[in-house]
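What you see is the complex with one protein chain gone and the rest in place.
In order of appearance the chains are A, B and C, and numbering begins at 1 in each one.
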Amino acid sequence: MKRIGLLTSGGDCQALNAAMRGVVKTLAFSGEAVEIYGFLEGYKGLIYGNFQMLTGKDFSGILTKGGTILGSSRTPFKTIREPDPNGLDKVEAMKQNYYKLKLDCLVVLGGNGSHKTANLLREEGLNIVTLPKTIDNDLWGTDMTFGFQSAVDIATNAIDCIHTTAASHGRVFIVEVMGHKVGWLTLNAGMAGGADIILVPEIPYDINKVVDKIEERESTGSKFTIIAVAEGAISKETAKLSKKEQKKRLEDYPYPSVSYEVADQIYKMTGKEVRVTVPGHTQRGGSPCPYDRVFASRLGAEAGKLILEGEYGFMVGYRNREIVKVPLDEVAGKLKYLDPDARIIKEAKLLGICFGD
Amino acid sequence: MKRIGLLTSGGDCQALNAAMRGVVKTLAFSGEAVEIYGFLEGYKGLIYGNFQMLTGKDFSGILTKGGTILGSSRTPFKTIREPDPNGLDKVEAMKQNYYKLKLDCLVVLGGNGSHKTANLLREEGLNIVTLPKTIDNDLWGTDMTFGFQSAVDIATNAIDCIHTTAASHGRVFIVEVMGHKVGWLTLNAGMAGGADIILVPEIPYDINKVVDKIEERESTGSKFTIIAVAEGAISKETAKLSKKEQKKRLEDYPYPSVSYEVADQIYKMTGKEVRVTVPGHTQRGGSPCPYDRVFASRLGAEAGKLILEGEYGFMVGYRNREIVKVPLDEVAGKLKYLDPDARIIKEAKLLGICFGD
Amino acid sequence: MKRIGLLTSGGDCQALNAAMRGVVKTLAFSGEAVEIYGFLEGYKGLIYGNFQMLTGKDFSGILTKGGTILGSSRTPFKTIREPDPNGLDKVEAMKQNYYKLKLDCLVVLGGNGSHKTANLLREEGLNIVTLPKTIDNDLWGTDMTFGFQSAVDIATNAIDCIHTTAASHGRVFIVEVMGHKVGWLTLNAGMAGGADIILVPEIPYDINKVVDKIEERESTGSKFTIIAVAEGAISKETAKLSKKEQKKRLEDYPYPSVSYEVADQIYKMTGKEVRVTVPGHTQRGGSPCPYDRVFASRLGAEAGKLILEGEYGFMVGYRNREIVKVPLDEVAGKLKYLDPDARIIKEAKLLGICFGD
Partner (left out) sequence: MKRIGLLTSGGDCQALNAAMRGVVKTLAFSGEAVEIYGFLEGYKGLIYGNFQMLTGKDFSGILTKGGTILGSSRTPFKTIREPDPNGLDKVEAMKQNYYKLKLDCLVVLGGNGSHKTANLLREEGLNIVTLPKTIDNDLWGTDMTFGFQSAVDIATNAIDCIHTTAASHGRVFIVEVMGHKVGWLTLNAGMAGGADIILVPEIPYDINKVVDKIEERESTGSKFTIIAVAEGAISKETAKLSKKEQKKRLEDYPYPSVSYEVADQIYKMTGKEVRVTVPGHTQRGGSPCPYDRVFASRLGAEAGKLILEGEYGFMVGYRNREIVKVPLDEVAGKLKYLDPDARIIKEAKLLGICFGD
């Protein structure tokens, strides 16, 4: 008999339910008796002992459902060791609830921050298995995270819609894609949507290069230009600033986001009006795409298998087209950035896409 | 032998191509010899004589294509009687090009402003037939415009995506839907997406009622609330101001749009963080939905029939489920607002939807 | 305090859940105390007393969900007065369960057959309110039924997919669309998908006209032809047979469906291979489209209102863009056929679409 805790932490994304269903189905079909404790709203549920007992039925029909049936919340790693407003020691509280419920394992579905906390709990002696959830695809130790491809689909769809309107009006359009630190999502949605310029955090841009591209297009008869800009895109000048100076700069920042700054610069340099579209949180929502459903189900199945075999302390990841287990301490605290020299970037450049570098 | 001019004017929308294809197919299959002059970028093309000769081939395969193969632009009615920067009399220029090409008829696909200009050209003696294009569904004289249902689909899809993320995080979310003057699109997308609160220009809102609804939902266990806000939503206080005062108010407006003001007010009154999503121009783009393809094709066919019969001076509209011809002077200069007492509003209220009134 | 029974009967379709949600939300927000009895699997649940007590919670989040949370089944009207295998009088059983539960009203969501039974129960003295459910749009007394537009979307999407493959290979393709008796769905999906030929039950076809159209297209450079065929399409010769002869003909019918017969005839007459695609039951499934969600919600709200006002014996329908109540005895036993002289058919013909007549 196994007693398993389950929680989803951080920003929600597609296929969280599919992944949990994978874990639970695997346990259920294994023949082993299992009790599932679903902690509500991420680590908060574990801290305050808010949970629901769940059965196989609760996971039936949720393969295609967006969001998470457990709810989620951000519980910043930075403050995890600080007591809560009532003086509660959060780490101790999590441990106590874990032991009180006599859990054999805690399954955490989360992104970067969540993995730091997961690793901390592992260090504290809890049995942990994690699953790589994020639309950003920036988790270390895995080639792919679930949610990513679904987000690519939504962001691409936004670019597709903008394409027809940009072409009809001969305009410059910016589509702002999620991604404060990494550019995977913007790069893939930009390529899929046929963007002419793609600005990502890993490749600081020179606004002159951006304007050159727009004018080159115009000179060859293309009246419109589509620019995919990551939330965290950064200019060469800003990139040269110290972190402290960057932070200060943002305090007086007159734009809602970098896309509006880029738009303003293009306007000032060319006289062209630039429209900005921000699909925003829609990129985390809706039903997972088939790719993510299969992928999350596979990861869930392998997590279930690890639990049945009593192998703890791992994230279930994906490398070179195989599902692998990655030690949690390798994962925690690292980000998987886009390499500016990666093959895919070179290919994008072969296709004429401008990165502003 | 008929010589037909064709132009698409104003903001683009879905099914413009489908409608033009309908006109041209009808003329082509009629057996009558036809020459098609496609004016580029709306009335601008007619003013400056920029056009392309088009054949049936050019309209093949465009039923499903978003945007407009002719390009579009806004040529404001307000300044149509003023000379252009080079001193050109725009109305005269349009007439001269019409007569020079010996056109039998000019087909205009446009929204409100475009219909004013179309009616002006009719008064000047040109043969005009128009088609009701706008995602806003605010054209007088027709129950429906093409583009509307496609925009409803896109805006609804955005709300669907937000729904899963709002539910997962127990948050208040605003989705800002296009519509500066009328609320048809917001109302329909809001109802289709299961929004709890819908704010439209025709029903000024009281922010207290909005907050009451959020709190009522929370008290009955619903942790999240979705609000669909039209771009032109307006509070009761603002609605009481004179147009002049309203304009002045907007000059110092600290928010990118009304949604952010609503979000801010809710935050100040409840302490709840409110996220805003703005699908923006995506609502005009992409492939037309099947409803719009059938509808635009039908309108196009009837426009073709009018041309073959030599009946000019009409918009082809839709009333009580029948395609009808509506005299242009009835259409021009009027807006079709949502009636706050309309049956559909009452039904929405029966379903528990709050309009803030 | 109201006690309301609810059942969904016949083939399932999209927006059944949306419609039920509309009824229940309206009752819930009215302030009146309500008990909801959900009968399982259509009339069967009423006959055998299989039901679940439902609350508002059960209807939360189902606006976008396909199928029916109550399950459905076909309980043929033909045999409704015959005892069941165990000798049970079905009509009496339904009445007894209705009275035993002290229902104030039974809400039936169904199509043609289900309306006959609903009217029978009304004649037997029960309070009945119905909602028009069918992808076929063939219910008498209403311009529109929910499910229809969603099915149009799916069938159109199938034609869209076939279009690219037909164009690439220069082939003749048949897409078989649901509709044994009426052609609304085939007509609308055919027009939306750009079909060149549309065959519907109401317009018997001459295969020579079909072949002429294919050859006319070829002679003008169009190498492929798309044919939308309703399940119940019928040739002129077969249409002349008596019902008895038609039935006999079907007994020895060597084809899986009429599409294959049409394909075979075209092959024999032209030597062209014709591919047949049958989207089948997918046309009833999946999430309802935004149009259907709004429409079903509106109908549900008005049904809720009728119940609150104690007005029974009606179907809530839609005529001339207004929601109306239609006496059940007007609805039962009639089919709403496509009129071969309808404006939409004429428009389709203007566009060059061939109906084989």
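By definition in this document, a residue touches a chain if its C-beta (ideal position, glycine included) is under 8 Å from a C-beta of that chain, and two chains touch if they have at least 3 such contacts.
These numbers come from a predicted model, not from an experiment.
Looking at the complete complex, one finds that the omitted chain is in touch with A, C.
From the options C:Gln96, C:Gln265 or C:Thr282, the residue with contact to the chain not on display is C:Thr282. Of the candidate positions A:Tyr48, A:Tyr291, A:Tyr312 or A:Tyr337, contact with the hidden chain is made by A:Tyr291.
Here one chain is not drawn; of A:Glu41, A:Asp138, A:Asp160 or A:Glu261, the residue touching it is A:Asp160.
Note that of C:Thr55, C:Thr79, C:Ser168 or C:Thr220, the residue touching the chain absent from this view is C:Ser168. In the full complex, subunit C touches the omitted chain through residues 8, 11-12, 14, 16, 41, 65-68, 71-73, 154, 157-158, 160-165, 167-170, 173, 256, 275-286.
Although one chain is not displayed, subunit A still touches it through residues 22, 25-26, 28-30, 60-61, 63-64, 143, 149, 152-153, 156, 160, 167, 188-189, 191-194, 222, 289-291, 293-294, 297-298, 300-302, 304-305, 320-323, 343-344, 347-348, 350-352.
Here, only the chains that are shown with their structure count from here on.
Between the two copies, subunit A and subunit C, the C-alpha superposition involves a rotation of 180 degrees in steps of 5. Put simply, the C-alpha centre of subunit A and that of subunit B have 35 angstrom between them. Between subunit B and subunit C the centroid-to-centroid distance comes to 31 Å (mean Cα coordinates, whole Å). Shared interface positions of subunit B, i.e. residues touching 2 or more other chains, are given as 160, 167.
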